[in-house]
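As you look at this complex, bear in mind that one protein chain is not there, while each of the others sits in place.
Entry: subunit A
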């Protein structure tokens, strides 16, 4: 694997995470439990789509001058490199916010490390995204605490969300040849090295939320290397890519 091949895979992983999660969050538009949440969800989706434009923009430059739109709208599921966590359906508001929190915690730590990347382009994107993600984490963490430590019903729903999503957490810390190449070049940290900080962070919030982290460390995998996505991704892409696929070559 060449350096460029590896960095392309890394950029797709970052950009596909934000693209797919941004899409999922945007599905809430107009349907949130309270007006402030509608605004906050749209704002989060907007930030994530903006970050996608940066990550996939850089990926496209490396991938023979493609645009971020080419990458977002014209790849099939097997070429997507997002972790499975972000493609699972929204479920109820509790599951959406729990997924957001579990991702934000990883995202904020990852971006913090990437700000020190040896690749200036990566460091610059991370610096910009990091400001937004710090806020995402604060909000999703507060909401998880509020609902976990709310009523009996909200507590039960949040525990159920955590139990459902937990097997998707481990994939964020998996590593392969791409990571080895990136680590050797000083571009990214070793994903496994983020785990201790992640565990401490989520432990603090989830215990304040009176929620119990499942004991199992089993992790579903197959998103970040594209080996096996969930069935859900295809449906998401069908909707997201429809206009570009139905009217090829049109400019919007």
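For this structure, a couple of remarks:
By definition in this document, contacts are C-beta pairs under 8 Å (C-beta built on N, C-alpha and C of every residue); 3 or more make two chains touch, one makes a residue touch a chain; residues count from 1.
Note that in this section contacts and distances are computed from a predicted model.
A chain of this complex does not appear here, and its UniProt-recorded name among "Aliphatic sulfonates transport permease protein SsuC", "ABC transporter ATP-binding protein", "Ring-1,2-phenylacetyl-CoA epoxidase subunit PaaA" or "Heme exporter protein C" is "Ring-1,2-phenylacetyl-CoA epoxidase subunit PaaA". Summary of contacts with the chain left out: across A:150, A:167 or A:222, the touching residue is A:150. Of the options A:38, A:163 or A:176, the residue whose C-beta touches the omitted chain is A:38. Contact between subunit A and the unshown chain involves residues 19, 23, 26-27, 29-39, 42-43, 45-46, 49-50, 52-53, 56, 68-69, 72-73, 92-94, 143, 145-147, 149-151, 153-155, 157, 239-240, 242-244, 247, 249-252.
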